[in-house]
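A single protein chain has been removed from this complex, and every other one stays in its place.
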């Protein structure tokens, strides 16, 4: 572990922003002003951030329906994200995408994706670009435990091995796909072992521990960048909210959720594990403050922002019939 | 190994018929009278027969584009098959299916399939029927090494494990998918291990050896029938002809093919391994004679048979617009 | 026969439950039809709690009555779901598979269009594939580009598939029972904005035959052909225009395939003017199919060009203001009708 103070604060800042963003969205959604479906990332922050802190702006990631955390970790603008989620013209996709399709190619974010299993094959495409163009770029595909059962995911893994592509498949195992337990839906208990059988190194890591994720991802990203081919990382963490906002979560009890929040909070665990000689609690508290203020500002601006003009309905597509 | 004389002769008869059927089709195709594409099974006979000798008429199999061997092993009528391949009204599908779609539900043959990776999910459907209806039926899915890379195949495997379905996935590894080597296209060298990682028993077997296949399949079929869930069998054998008739086979040399025919012929290997106290060479020779005569008759009748009447174009579909 | 007020959601559920009671070979297959398998809530199994009952509650209650062997929760694995249903249908079951959002057909279409749809013909009439594929269609929920589509035109173009898209609770129940009993594969499209709409629906099982259009409004000046959620928009337009003295006939084909050609042509013959409203596509959609039907078979009865009201040729936008502009509505239908009668 060689992270200096600057890097540690930077990583915590991202986790903190994700948390503030999602907690606030949970409240905003209750007002009824957010259109459509949203899926919150709270509880899994250490995965997105632990992985993306190893990436450059020119590296690419593919994401999921639960994409806010990946966006923030990869450097998407908070204001642009919030405005997008509210369906406003200022949004990163000018209101055309929404929560499930936030993208920002300028920071290498290939888009949240509303199709479970959609990202892996797109991500190997980014890896192919890096390999072909010789940019030494790396691609990361984020997929859930549920998405790990899609054939598209397996096909991308095999292709990546065959073509020795610079990619890391991150499987975020949060125990559920919607309301169905991973222990039911994944026939074999071990998702990483399934990936390993495709012929690549595969590791399991505690996804609530930023430091563990960071180290595991560092190795995988370095291997990919050096031309060593793909890796899979199965990271175990929990989502603190329901599958989507509105989920009554009958598949687990409020006590169970409370216990998870108490014992498996990646932000708390970061505080516990971080080197106190480098980083003080006060500094982290300040970051949390700053995150909440930033998100507060983002909500205020997003709410005040204009909806897209109607005639934008017909732009951004090659031709209107 | 507890096969009695009757069973041994029966098994050899099926292998012999497949060989006679395919060798003859190779010749017939050269006349230009066979419409469309055909893919011959010669060299892999021990797999289809070794597996299907463990099945009942009420069990089901799903097949591939290279389906003639599976059809014969499962008990499809040789005349009906030949007529189908010639596109005649007498064909098992009345000429509407052709080589790549021969089916006979009355003997549990769910159809050859022109989509690589098409059969596995259909076969688990048959397994689900058995399980739900309590018929103690077993389903078998035949897939090639190439097809083992399709996501549909992996999804069927995971589903079978989750629902504990009575199915056997047979992966026929003949070293090639079209002109591409298995050692290139399958990222990990071991297809069986890939299946095992999905959480089921998986075995590798010499697919040129009827006895080895039979034994391995017996165990798997028994496990399935007893409610023990799915198994995968990777069986290694060779195809003696090109990928399809017309393939110049530049990916291997004529000497290599000659060597395979010399050393890895499942019919010869059967003769070498069969208990000579039970079965004599003469009996096997007679079976070969009989197979050739049967196929000869099938060709004669298929050639003489009528094409379907034009108005059958519009039958067998719910409504004609 | 007693009736009661039921929502579209309840009508669908009742159809499924009644068919499952009648026929032990009917099974449900899909993701989170129940919800809660494995997982960790200790009360679930003992109290027969469903964690989901379908993502919008449509299958709620089925698992409690029929259990895990007939209400089969699966991993996220649509190609195995549809393929398994097709294989099961070939071998003795009558599976009802759920795709959640029909938009997901892209990950599993082969099993539907190249397999299930073709067996009967390709096997020379010797196979039947009695399966239903249920799923949600439609825009209006701000569900964005990948969860708002209505691809019934794609399904209808496949020989061997039957395609149903009911516009109200009564039709939903009768057509779904028909679908389950049918020996061909049927794609059953449920518009997500209709789930909470209610109608008087018989309590007993009943069937509505495929290929029979329903005239939801009778009129003499203009025919409006509309399907699924568009029927409500068409009815609203018709009611509004009636007040202006324009008499509109609304024809709801109910099934996209088979299509009640006569039912449409008869109305057009009587009115001589037709507006086709369709959510499926701006190109090669169901609306174009109906227009072609009329232009090939009833051209002489047309007194004005056909008016086609579809979304623009763009993906479904997320932002509610854009989505509203994207979706055909009563106002656009009224404009089209007025254009025809003043032409």
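Letters A, B and C mark the chains in the order given here, with residues in each chain numbered from 1 onward.
Heads up, the rule we're going with is that a residue touches a chain if its C-beta (ideal position, glycine included) is under 8 Å from a C-beta of that chain, and two chains touch if they have at least 3 such contacts.
Remember, it's a predicted structure, so these values are computed and weren't measured experimentally.
Undergrad: If you put the missing chain back into the full complex, which of the shown chains would it touch?
TA: For the complete complex, the undisplayed chain touches A, B, C.
Undergrad: Give the residue, chosen from B:39, B:88 or B:194, that touches the chain omitted from the document.
TA: B:88
Undergrad: Of the residues B:62, B:98, B:166 or B:230, I need the one that contacts the missing chain.
TA: Only one listed residue reaches the unshown chain, and that is B:98.
Undergrad: Looking at A:3, A:82 or A:122, which makes contact with the chain not pictured?
TA: Counting the whole complex, the residue in contact with the absent chain is A:122.
Undergrad: Check each of C:153, C:173, C:191 or C:332 against the chain that is not shown and name the one that touches it.
TA: Checking each option in C:153, C:173, C:191 or C:332, the one touching the absent chain turns out to be C:153.
Undergrad: Among A:34, A:110, A:279 or A:294, which one touches the chain that has been omitted from the display?
TA: A:110
Undergrad: When the complex is taken as a whole, what residues of chain C touch the one chain not shown?
TA: These residues touch the chain not displayed: 79, 103-107, 109-114, 117-118, 121-122, 144-146, 153-154, 156-160, 257, 259, 280-289, 291-292, 294-300, 302, 304-308, 312-315, 317-318.
Undergrad: Need a quick check: the contact residues on chain B for the chain that isn't drawn.
TA: Residues of chain B in touch with the missing chain: 35-37, 87-88, 91, 93, 95-101, 113-117, 146-147, 149-152, 175-187, 249-253, 256, 307-308, 310, 312-314, 317, 319-321.
Undergrad: Please identify, in ascending order, the residues of chain A that touch the omitted chain?
TA: Where chain A meets the chain not shown: residues 60, 62, 91-97, 101, 103-106, 110-111, 113, 115, 118, 120-133, 135, 139, 151-152, 155-156, 158-159, 162-163, 315-319, 321.
Just so it is clear, only the chains that are shown with their structure count from here on.
Undergrad: How would one label the connectivity among the chains shown: line, ring, star, complete, or other?
TA: If you draw each chain as a dot and join those that touch, every dot ends up joined to every other.
Undergrad: Can you compute the centre-to-centre distance for chain B and chain C, using the mean CA position of each chain? Integer Å is fine.
TA: Their C-alpha centroids are separated by 39 Å.
Undergrad: Could you grab the centroid distance between chain A and chain C? Build each centroid from C-alpha atoms only and quote it in angstrom.
TA: Going by mean C-alpha positions, chain A sits 35 Å from chain C.
Undergrad: Could you work out how far the Cα centre of chain A sits from that of chain B, in whole Å?
TA: 45
Undergrad: Where in chain B do residues touch two or more of the other chains?
TA: Those would be 151-152, 155, 158-159, 162.
Undergrad: Indicate the residues of chain C shared as contacts by at least two other chains.
TA: 74-75, 77, 79-80
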